[in-house]
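Every protein chain of the complex appears in place save one, which is left out.
So, chain A:
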Amino acid sequence: MPVSASAIYFLNLRGDVLINRLYRDDVGGNMVDAFRMHIMQTKELGTCPVRQIGGCSFFYMRISNVYIVIVVSSNANVACAFKFVVEAVALFKSYFGGAFDEDAIRNNFVLIYELLDEIMDFGYPQNLSPEILKLYITQEGVRSPFSSKPSDKPVPNATLQVTGAVGWRREGLVYKKNEVFLDIVESVNLLMSSKGSVLRCDVTGKILMKCFLSGMPDLKLGLNDKIGLEKESQLKSRPTKSGKTIELDDVTFHQCVNLTRFNSEKTVSFVPPDGEFELMKYRITEGVNLPFRVLPTIKELGRTRIEVNVKVKSVFGAKMFALGVVIKIPVPKQTAKTSFQVTSGRAKYNAAIDCLVWKIRKFPGQTEPTMSAEVELISTMAEKKSWTRPPIQMEFQCIMHCRSLVNFIHNSASETTSCPPLCVIVVLHLLPKPDELDEELVPMFTASGLRVRFLKVWEKSGYNTVEWVRYITKAGSYEVRC
(Lines give C-alpha, C1' and ligand atoms only; values in the text may rest on other atoms or scores of the structure.)
Protein backbone atom coordinates (compact mmCIF):
# COMPACT_ATOMS: atom_id res chain seq x y z
CA MET A 1 0.00 0.00 0.00
CA PRO A 2 1.58 3.29 -0.98
CA VAL A 3 0.08 5.10 1.98
CA SER A 4 2.79 6.99 3.66
CA ALA A 5 1.23 8.63 6.69
CA SER A 6 -1.68 8.37 9.05
CA ALA A 7 -0.61 11.44 10.94
CA ILE A 8 2.21 13.91 10.78
CA TYR A 9 3.62 15.89 13.66
CA PHE A 10 6.11 18.71 13.86
CA LEU A 11 7.75 18.85 17.28
CA ASN A 12 10.37 21.11 18.72
CA LEU A 13 13.34 19.70 20.58
CA ARG A 14 11.43 19.76 23.86
CA GLY A 15 8.69 17.66 22.32
CA ASP A 16 6.04 20.42 22.12
CA VAL A 17 3.67 19.99 19.22
CA LEU A 18 4.06 22.75 16.65
CA ILE A 19 1.80 21.22 14.01
CA ASN A 20 -0.28 18.11 13.98
CA ARG A 21 -2.32 16.83 11.13
CA LEU A 22 -4.28 13.60 11.23
CA TYR A 23 -4.94 12.06 7.85
CA ARG A 24 -6.42 8.79 8.98
CA ASP A 25 -8.42 7.44 11.80
CA ASP A 26 -6.28 4.41 12.52
CA VAL A 27 -3.86 6.10 14.90
CA GLY A 28 -4.91 7.73 18.11
CA GLY A 29 -4.42 11.41 18.72
CA ASN A 30 -2.12 10.69 21.63
CA MET A 31 0.48 8.80 19.65
CA VAL A 32 2.76 11.77 19.91
CA ASP A 33 3.00 11.10 23.65
CA ALA A 34 4.24 7.62 22.89
CA PHE A 35 6.88 9.11 20.63
CA ARG A 36 7.98 11.52 23.32
CA MET A 37 8.08 8.87 26.00
CA HIS A 38 9.62 5.99 24.13
CA ILE A 39 11.88 7.71 21.64
CA MET A 40 12.57 11.33 22.39
CA GLN A 41 13.29 10.91 26.06
CA THR A 42 15.45 7.85 25.68
CA LYS A 43 18.83 7.09 24.27
CA GLU A 44 17.07 5.39 21.38
CA LEU A 45 16.60 8.72 19.63
CA GLY A 46 19.63 8.47 17.41
CA THR A 47 19.67 4.71 16.95
CA CYS A 48 17.08 4.14 14.29
CA PRO A 49 14.75 6.39 12.29
CA VAL A 50 12.00 3.79 11.98
CA ARG A 51 10.53 2.50 15.20
CA GLN A 52 7.56 0.50 16.32
CA ILE A 53 5.68 1.22 19.51
CA GLY A 54 2.62 -0.88 20.17
CA GLY A 55 0.57 -1.09 17.00
CA CYS A 56 2.03 2.03 15.45
CA SER A 57 5.21 2.76 13.60
CA PHE A 58 7.04 6.05 13.69
CA PHE A 59 9.34 7.52 11.05
CA TYR A 60 11.18 10.62 12.07
CA MET A 61 13.69 13.08 10.76
CA ARG A 62 15.31 16.00 12.44
CA ILE A 63 15.57 19.17 10.41
CA SER A 64 17.29 22.08 12.15
CA ASN A 65 15.54 22.30 15.53
CA VAL A 66 12.39 20.47 14.50
CA TYR A 67 11.44 16.81 14.51
CA ILE A 68 9.06 15.76 11.81
CA VAL A 69 7.33 12.58 12.85
CA ILE A 70 5.11 10.43 10.72
CA VAL A 71 2.86 7.87 12.37
CA VAL A 72 1.29 4.92 10.60
CA SER A 73 -0.44 1.72 11.62
CA SER A 74 -0.38 -0.06 8.28
CA ASN A 75 2.40 -1.50 6.18
CA ALA A 76 3.20 1.89 4.76
CA ASN A 77 5.69 2.80 2.07
CA VAL A 78 8.58 4.13 4.17
CA ALA A 79 10.65 5.32 1.25
CA CYS A 80 7.71 7.35 0.06
CA ALA A 81 7.14 8.77 3.53
CA PHE A 82 10.71 9.97 4.01
CA LYS A 83 10.85 11.39 0.53
CA PHE A 84 7.59 13.17 1.21
CA VAL A 85 9.08 14.79 4.30
CA VAL A 86 12.16 15.88 2.38
CA GLU A 87 10.08 17.37 -0.40
CA ALA A 88 7.62 18.99 1.98
CA VAL A 89 10.47 20.68 3.82
CA ALA A 90 11.82 21.97 0.51
CA LEU A 91 8.35 23.30 -0.26
CA PHE A 92 8.04 25.05 3.09
CA LYS A 93 11.48 26.55 2.67
CA SER A 94 10.51 27.91 -0.68
CA TYR A 95 7.41 29.47 0.88
CA PHE A 96 9.18 30.90 3.93
CA GLY A 97 12.10 32.27 1.99
CA GLY A 98 14.77 29.79 2.98
CA ALA A 99 14.51 29.09 6.69
CA PHE A 100 12.85 26.06 8.19
CA ASP A 101 12.93 26.04 11.96
CA GLU A 102 10.69 26.30 14.98
CA ASP A 103 10.16 30.03 14.59
CA ALA A 104 9.36 29.80 10.91
CA ILE A 105 6.78 27.11 11.67
CA ARG A 106 5.11 29.07 14.44
CA ASN A 107 5.00 32.14 12.27
CA ASN A 108 3.41 30.32 9.36
CA PHE A 109 1.29 27.65 11.01
CA VAL A 110 -1.87 28.59 9.16
CA LEU A 111 -0.06 28.33 5.86
CA ILE A 112 1.49 25.01 6.83
CA TYR A 113 -1.90 23.59 7.69
CA GLU A 114 -3.22 24.76 4.39
CA LEU A 115 -0.30 23.19 2.53
CA LEU A 116 -0.51 19.94 4.47
CA ASP A 117 -4.14 19.70 3.47
CA GLU A 118 -3.18 20.15 -0.15
CA ILE A 119 -0.05 18.05 -0.52
CA MET A 120 -1.35 14.92 1.11
CA ASP A 121 -4.80 13.40 1.01
CA PHE A 122 -5.74 10.43 3.19
CA GLY A 123 -2.03 9.66 3.51
CA TYR A 124 -1.33 9.77 -0.23
CA PRO A 125 1.15 12.43 -1.36
CA GLN A 126 -0.26 14.75 -4.03
CA ASN A 127 1.43 17.44 -6.07
CA LEU A 128 4.28 19.04 -4.12
CA SER A 129 5.68 21.39 -6.74
CA PRO A 130 6.18 24.82 -5.15
CA GLU A 131 5.86 26.38 -8.55
CA ILE A 132 2.28 25.23 -9.00
CA LEU A 133 1.10 25.40 -5.40
CA LYS A 134 2.08 29.04 -5.23
CA LEU A 135 -0.52 29.70 -7.88
CA TYR A 136 -3.39 29.19 -5.52
CA ILE A 137 -2.05 28.80 -2.01
CA THR A 138 -0.82 32.15 -0.93
CA GLN A 139 -0.67 33.95 2.35
CA GLU A 140 -0.25 37.51 3.32
CA GLY A 141 3.22 38.06 4.58
CA VAL A 142 4.55 35.55 2.16
CA ARG A 143 6.28 36.93 -0.83
CA SER A 144 4.93 35.48 -3.96
CA PRO A 145 5.66 36.78 -7.40
CA PHE A 146 2.30 35.68 -8.66
CA SER A 147 -0.18 37.20 -6.32
CA SER A 148 -0.47 40.73 -5.21
CA LYS A 149 -4.17 40.38 -4.69
CA PRO A 150 -5.94 38.39 -1.95
CA SER A 151 -6.03 34.68 -2.37
CA ASP A 152 -9.77 34.39 -2.69
CA LYS A 153 -9.68 34.54 -6.46
CA PRO A 154 -7.51 31.70 -7.64
CA VAL A 155 -5.87 31.65 -11.00
CA PRO A 156 -8.64 30.31 -13.25
CA ASN A 157 -6.81 27.27 -14.56
CA ALA A 158 -4.85 26.46 -11.43
CA THR A 159 -6.57 23.14 -10.99
CA LEU A 160 -5.71 22.08 -14.49
CA GLN A 161 -2.09 22.86 -13.89
CA VAL A 162 -1.91 20.94 -10.61
CA THR A 163 -3.12 17.82 -12.29
CA GLY A 164 -1.68 18.44 -15.74
CA ALA A 165 0.94 16.37 -17.46
CA VAL A 166 3.42 19.22 -17.00
CA GLY A 167 2.58 19.60 -13.36
CA TRP A 168 5.66 21.64 -12.62
CA ARG A 169 5.37 24.58 -15.01
CA ARG A 170 2.67 27.15 -15.44
CA GLU A 171 1.67 28.55 -18.73
CA GLY A 172 1.99 32.06 -20.05
CA LEU A 173 5.41 33.02 -18.72
CA VAL A 174 7.06 35.93 -20.47
CA TYR A 175 10.66 37.11 -20.14
CA LYS A 176 12.21 39.97 -22.01
CA LYS A 177 15.55 38.25 -22.08
CA ASN A 178 15.55 34.49 -22.31
CA GLU A 179 18.41 33.01 -20.33
CA VAL A 180 19.46 29.69 -18.89
CA PHE A 181 22.14 29.20 -16.26
CA LEU A 182 23.72 25.83 -15.76
CA ASP A 183 25.85 24.95 -12.77
CA ILE A 184 27.71 21.68 -12.84
CA VAL A 185 28.50 21.10 -9.19
CA GLU A 186 30.70 18.13 -8.41
CA SER A 187 31.46 16.81 -4.95
CA VAL A 188 34.53 14.62 -4.73
CA ASN A 189 34.24 11.86 -2.17
CA LEU A 190 37.40 10.17 -1.11
CA LEU A 191 38.36 7.64 1.49
CA MET A 192 42.07 7.04 1.65
CA SER A 193 43.90 4.65 3.90
CA SER A 194 46.73 5.79 6.12
CA LYS A 195 49.15 4.20 3.68
CA GLY A 196 47.95 6.44 0.88
CA SER A 197 45.95 3.91 -1.11
CA VAL A 198 42.53 4.98 -2.34
CA LEU A 199 39.84 2.87 -0.70
CA ARG A 200 36.89 4.53 -2.27
CA CYS A 201 36.64 7.48 -4.57
CA ASP A 202 33.74 8.83 -6.50
CA VAL A 203 32.19 12.02 -7.73
CA THR A 204 28.60 12.85 -7.05
CA GLY A 205 27.58 15.62 -9.33
CA LYS A 206 24.46 17.57 -9.94
CA ILE A 207 23.40 19.89 -12.66
CA LEU A 208 21.54 22.86 -11.27
CA MET A 209 19.55 24.89 -13.65
CA LYS A 210 18.06 28.32 -13.49
CA CYS A 211 15.65 29.06 -16.29
CA PHE A 212 14.19 32.38 -17.31
CA LEU A 213 12.39 31.27 -20.43
CA SER A 214 9.12 32.37 -21.94
CA GLY A 215 6.32 30.04 -22.92
CA MET A 216 6.57 26.24 -22.86
CA PRO A 217 10.07 25.54 -24.15
CA ASP A 218 11.44 22.09 -24.94
CA LEU A 219 15.05 21.68 -23.90
CA LYS A 220 17.64 19.13 -24.84
CA LEU A 221 20.94 18.75 -23.04
CA GLY A 222 24.02 17.04 -24.42
CA LEU A 223 26.97 15.93 -22.32
CA ASN A 224 30.24 14.31 -23.21
CA ASP A 225 29.13 11.05 -21.62
CA LYS A 226 30.08 7.83 -23.31
CA ILE A 227 26.70 6.26 -23.87
CA GLY A 228 25.11 9.48 -25.08
CA LEU A 229 27.88 10.11 -27.57
CA GLU A 230 27.87 6.57 -28.85
CA LYS A 231 24.14 6.67 -29.34
CA GLU A 232 24.38 9.99 -31.12
CA SER A 233 27.03 8.89 -33.55
CA GLN A 234 25.05 5.74 -34.11
CA LEU A 235 21.97 7.77 -34.98
CA LYS A 236 23.85 10.17 -37.21
CA SER A 237 25.88 7.28 -38.53
CA ARG A 238 29.19 8.98 -38.24
CA PRO A 239 32.13 7.88 -36.12
CA THR A 240 32.55 9.14 -32.60
CA LYS A 241 34.84 12.08 -32.35
CA SER A 242 37.92 11.34 -30.42
CA GLY A 243 38.23 13.21 -27.16
CA LYS A 244 37.48 12.56 -23.58
CA THR A 245 34.26 10.73 -22.94
CA ILE A 246 32.95 10.12 -19.49
CA GLU A 247 31.30 7.01 -18.21
CA LEU A 248 28.43 7.84 -15.90
CA ASP A 249 27.76 5.14 -13.31
CA ASP A 250 24.27 6.31 -12.67
CA VAL A 251 22.03 9.24 -13.44
CA THR A 252 18.79 10.31 -11.87
CA PHE A 253 16.58 13.01 -13.23
CA HIS A 254 14.13 15.61 -12.09
CA GLN A 255 10.58 14.53 -12.79
CA CYS A 256 10.43 16.89 -15.76
CA VAL A 257 12.83 14.72 -17.78
CA ASN A 258 11.24 12.20 -20.12
CA LEU A 259 12.70 8.94 -18.84
CA THR A 260 11.38 6.70 -21.55
CA ARG A 261 13.03 8.90 -24.13
CA PHE A 262 16.26 8.90 -22.19
CA ASN A 263 16.13 5.15 -22.05
CA SER A 264 15.68 4.73 -25.77
CA GLU A 265 17.59 7.68 -27.25
CA LYS A 266 19.94 8.57 -24.39
CA THR A 267 19.06 12.23 -24.69
CA VAL A 268 18.01 14.43 -21.83
CA SER A 269 14.92 16.25 -23.02
CA PHE A 270 12.52 18.14 -20.80
CA VAL A 271 10.17 21.05 -20.25
CA PRO A 272 11.85 22.85 -17.36
CA PRO A 273 10.13 24.33 -14.32
CA ASP A 274 10.46 28.07 -14.05
CA GLY A 275 13.31 29.35 -11.92
CA GLU A 276 15.84 27.19 -10.13
CA PHE A 277 15.79 23.41 -9.89
CA GLU A 278 18.03 20.37 -9.83
CA LEU A 279 17.92 18.85 -13.29
CA MET A 280 19.95 15.74 -12.70
CA LYS A 281 22.32 13.96 -10.42
CA TYR A 282 25.06 11.62 -11.50
CA ARG A 283 27.75 9.48 -10.04
CA ILE A 284 31.13 8.68 -11.54
CA THR A 285 33.77 6.32 -10.21
CA GLU A 286 36.02 5.78 -13.19
CA GLY A 287 38.83 8.17 -13.99
CA VAL A 288 38.26 10.66 -11.20
CA ASN A 289 40.91 13.41 -11.00
CA LEU A 290 41.72 13.89 -7.36
CA PRO A 291 42.58 17.55 -6.82
CA PHE A 292 44.50 16.96 -3.58
CA ARG A 293 46.67 14.36 -1.95
CA VAL A 294 47.08 14.46 1.80
CA LEU A 295 50.14 12.84 3.32
CA PRO A 296 49.99 12.74 7.09
CA THR A 297 52.47 11.38 9.57
CA ILE A 298 51.32 11.35 13.14
CA LYS A 299 53.70 10.09 15.78
CA GLU A 300 52.81 9.50 19.39
CA LEU A 301 55.93 10.25 21.40
CA GLY A 302 55.40 8.71 24.77
CA ARG A 303 52.17 9.40 26.56
CA THR A 304 52.09 13.15 26.48
CA ARG A 305 53.35 14.29 23.11
CA ILE A 306 52.20 13.90 19.55
CA GLU A 307 54.03 15.07 16.51
CA VAL A 308 51.89 15.87 13.50
CA ASN A 309 53.23 16.44 10.00
CA VAL A 310 50.83 16.95 7.15
CA LYS A 311 51.72 17.64 3.57
CA VAL A 312 48.98 18.56 1.11
CA LYS A 313 49.74 18.31 -2.57
CA SER A 314 47.60 20.04 -5.18
CA VAL A 315 47.63 17.97 -8.33
CA PHE A 316 45.77 20.25 -10.71
CA GLY A 317 47.16 22.73 -13.23
CA ALA A 318 49.59 25.32 -11.96
CA LYS A 319 47.46 28.12 -13.34
CA MET A 320 44.44 27.10 -11.34
CA PHE A 321 43.78 27.45 -7.65
CA ALA A 322 41.35 26.26 -5.05
CA LEU A 323 39.50 28.43 -2.59
CA GLY A 324 38.61 27.96 1.02
CA VAL A 325 40.72 24.94 1.73
CA VAL A 326 40.33 23.62 5.29
CA ILE A 327 42.12 20.58 6.65
CA LYS A 328 40.99 19.17 9.97
CA ILE A 329 43.46 16.92 11.75
CA PRO A 330 42.04 15.15 14.77
CA VAL A 331 43.91 15.20 18.09
CA PRO A 332 43.07 13.52 21.42
CA LYS A 333 40.58 15.09 23.79
CA GLN A 334 43.17 15.75 26.44
CA THR A 335 45.21 18.10 24.26
CA ALA A 336 46.77 20.82 26.39
CA LYS A 337 49.03 22.84 24.19
CA THR A 338 49.82 23.06 20.51
CA SER A 339 52.44 24.79 18.43
CA PHE A 340 52.48 25.06 14.66
CA GLN A 341 54.65 25.75 11.70
CA VAL A 342 52.95 26.20 8.35
CA THR A 343 54.38 27.09 4.98
CA SER A 344 51.09 28.54 3.83
CA GLY A 345 47.80 29.59 5.40
CA ARG A 346 47.01 29.60 9.11
CA ALA A 347 46.52 26.84 11.64
CA LYS A 348 44.98 26.71 15.07
CA TYR A 349 43.64 24.23 17.58
CA ASN A 350 39.89 23.98 17.91
CA ALA A 351 39.03 22.30 21.21
CA ALA A 352 35.30 22.07 20.43
CA ILE A 353 35.86 19.54 17.69
CA ASP A 354 39.22 18.17 18.96
CA CYS A 355 40.98 19.08 15.77
CA LEU A 356 43.88 21.08 14.45
CA VAL A 357 42.32 23.29 11.80
CA TRP A 358 44.52 24.42 8.96
CA LYS A 359 43.02 26.94 6.60
CA ILE A 360 44.38 28.08 3.25
CA ARG A 361 42.23 30.67 1.52
CA LYS A 362 43.81 30.42 -1.88
CA PHE A 363 45.64 27.26 -2.83
CA PRO A 364 47.49 27.30 -6.17
CA GLY A 365 47.96 24.18 -8.25
CA GLN A 366 51.15 22.11 -8.28
CA THR A 367 52.23 23.22 -4.81
CA GLU A 368 52.70 21.27 -1.61
CA PRO A 369 52.47 23.30 1.56
CA THR A 370 53.18 21.54 4.82
CA MET A 371 52.14 21.91 8.39
CA SER A 372 54.02 20.52 11.31
CA ALA A 373 52.61 20.70 14.77
CA GLU A 374 53.55 19.56 18.18
CA VAL A 375 50.76 18.58 20.51
CA GLU A 376 51.20 18.26 24.25
CA LEU A 377 48.72 16.20 26.19
CA ILE A 378 47.58 16.38 29.76
CA SER A 379 48.86 13.23 31.33
CA THR A 380 46.04 11.30 32.88
CA MET A 381 46.09 7.95 34.53
CA ALA A 382 42.48 7.16 33.81
CA GLU A 383 42.72 7.23 30.04
CA LYS A 384 43.92 3.71 29.57
CA LYS A 385 42.30 3.16 26.24
CA SER A 386 44.47 4.11 23.35
CA TRP A 387 43.37 7.02 21.20
CA THR A 388 41.18 5.95 18.31
CA ARG A 389 42.29 8.13 15.49
CA PRO A 390 39.42 9.59 13.50
CA PRO A 391 40.21 10.42 9.87
CA ILE A 392 41.57 13.72 8.61
CA GLN A 393 38.87 15.66 6.84
CA MET A 394 39.39 18.12 4.09
CA GLU A 395 37.15 20.80 2.64
CA PHE A 396 37.57 22.94 -0.41
CA GLN A 397 35.11 25.07 -2.24
CA CYS A 398 35.84 25.62 -5.85
CA ILE A 399 38.70 25.29 -8.22
CA MET A 400 39.12 27.66 -11.12
CA HIS A 401 41.54 28.96 -13.60
CA CYS A 402 43.32 32.21 -12.83
CA ARG A 403 42.41 33.74 -16.12
CA SER A 404 38.78 32.93 -15.81
CA LEU A 405 38.34 35.48 -13.05
CA VAL A 406 38.53 38.25 -15.54
CA ASN A 407 36.29 36.60 -18.06
CA PHE A 408 32.57 37.11 -17.92
CA ILE A 409 31.00 38.56 -14.90
CA HIS A 410 27.31 38.33 -14.52
CA ASN A 411 25.51 39.77 -11.55
CA SER A 412 22.12 38.16 -11.75
CA ALA A 413 23.55 34.76 -11.08
CA SER A 414 24.97 35.74 -7.72
CA GLU A 415 21.66 34.77 -6.09
CA THR A 416 22.22 31.17 -6.99
CA THR A 417 22.17 29.32 -3.73
CA SER A 418 24.68 26.80 -4.91
CA CYS A 419 27.24 29.55 -5.20
CA PRO A 420 29.94 28.95 -2.62
CA PRO A 421 30.07 31.74 -0.09
CA LEU A 422 33.69 32.59 -0.73
CA CYS A 423 33.17 32.99 -4.40
CA VAL A 424 31.95 36.56 -4.48
CA ILE A 425 32.87 37.07 -8.07
CA VAL A 426 30.96 34.63 -10.17
CA VAL A 427 32.51 33.38 -13.30
CA LEU A 428 30.44 32.19 -16.16
CA HIS A 429 31.11 31.10 -19.65
CA LEU A 430 28.95 31.39 -22.61
CA LEU A 431 28.34 27.92 -23.79
CA PRO A 432 30.49 27.28 -26.83
CA LYS A 433 28.85 25.99 -29.95
CA PRO A 434 29.00 22.21 -30.12
CA ASP A 435 31.64 22.18 -32.78
CA GLU A 436 33.88 24.55 -30.93
CA LEU A 437 34.02 22.31 -27.93
CA ASP A 438 37.61 22.11 -26.96
CA GLU A 439 39.30 21.40 -23.71
CA GLU A 440 41.30 24.60 -23.95
CA LEU A 441 38.23 26.80 -24.12
CA VAL A 442 36.89 25.53 -20.84
CA PRO A 443 39.66 26.13 -18.44
CA MET A 444 37.91 25.07 -15.26
CA PHE A 445 38.74 21.98 -13.33
CA THR A 446 36.17 19.25 -12.98
CA ALA A 447 37.00 16.13 -11.07
CA SER A 448 35.15 13.93 -13.52
CA GLY A 449 35.91 15.73 -16.77
CA LEU A 450 32.22 15.99 -17.57
CA ARG A 451 31.33 18.81 -19.96
CA VAL A 452 28.14 20.25 -21.30
CA ARG A 453 28.29 19.92 -25.06
CA PHE A 454 25.10 21.69 -25.94
CA LEU A 455 21.81 22.91 -24.60
CA LYS A 456 19.15 23.36 -27.21
CA VAL A 457 15.99 25.33 -26.60
CA TRP A 458 12.91 25.09 -28.78
CA GLU A 459 9.87 27.24 -28.32
CA LYS A 460 7.15 27.86 -30.81
CA SER A 461 7.74 31.63 -30.75
CA GLY A 462 11.30 30.88 -31.78
CA TYR A 463 13.15 33.31 -29.51
CA ASN A 464 16.89 33.29 -28.96
CA THR A 465 18.30 32.18 -25.67
CA VAL A 466 21.56 32.88 -23.95
CA GLU A 467 23.01 29.92 -22.09
CA TRP A 468 25.60 30.24 -19.34
CA VAL A 469 27.50 27.41 -17.84
CA ARG A 470 29.76 27.15 -14.84
CA TYR A 471 31.73 24.26 -13.33
CA ILE A 472 32.29 23.97 -9.60
CA THR A 473 34.17 21.27 -7.78
CA LYS A 474 33.81 20.87 -4.03
CA ALA A 475 34.89 18.39 -1.44
CA GLY A 476 32.19 15.95 -0.49
CA SER A 477 33.41 13.67 2.25
CA TYR A 478 37.14 13.87 1.66
CA GLU A 479 38.66 11.66 4.32
CA VAL A 480 42.13 10.37 4.91
CA ARG A 481 42.66 7.87 7.67
CA CYS A 482 45.67 8.36 9.84
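Rule of thumb we're sticking to: a contact is a pair of C-beta atoms (placed from the backbone, for glycine too) under 8 Å apart; a residue touches a chain by one contact, two chains touch by 3 or more; residues count from 1.
Note that in this section contacts and distances are computed from a predicted model.
Visitor: Which of the following is the UniProt-recorded protein name of the chain this complex doesn't show: "tRNA-splicing endonuclease subunit Sen15 domain-containing protein", "Trafficking protein particle complex subunit", "Ribosomal RNA-processing protein 43" or "Beta-adaptin-like protein"?
Guide: "Beta-adaptin-like protein"
Visitor: Could you tell which one of A:Asn20, A:Ser269 or A:Asn289 touches the chain left off the display?
Guide: Of the listed residues, the one touching the omitted chain is A:Asn20.
Visitor: Can you tell me which of A:Leu173, A:Leu191 or A:Val357 touches the chain that was removed from the display?
Guide: Of these options, the touching residue for the absent chain is A:Leu191.
Visitor: If the hidden chain were put back, which of A:Asn107, A:Thr297, A:Gln366 or A:Ser461 would touch it?
Guide: Once the missing chain is taken into account, the touching residue is A:Asn107.
Visitor: In the full complex, which of A:Lys226, A:His254 or A:Arg305 touches the chain missing from this view?
Guide: Residue touching the absent chain, from the options given: A:His254.
Visitor: Mind pulling the chain A residues that touch the left-out chain?
Guide: So the residues of chain A touching the missing chain come out as 1-3, 16-20, 22-26, 46-50, 52, 54-55, 57, 59, 61, 72-80, 82-84, 86, 96-97, 99, 103-104, 106-111, 113-114, 117, 121-122, 124-128, 136, 139-143, 151-152, 154, 158-160, 162-165, 167, 191, 193, 199-200, 202, 204, 249-255, 258-260, 262-263, 278, 280-281, 283, 385-386, 388-391, 393, 477, 479, 481.
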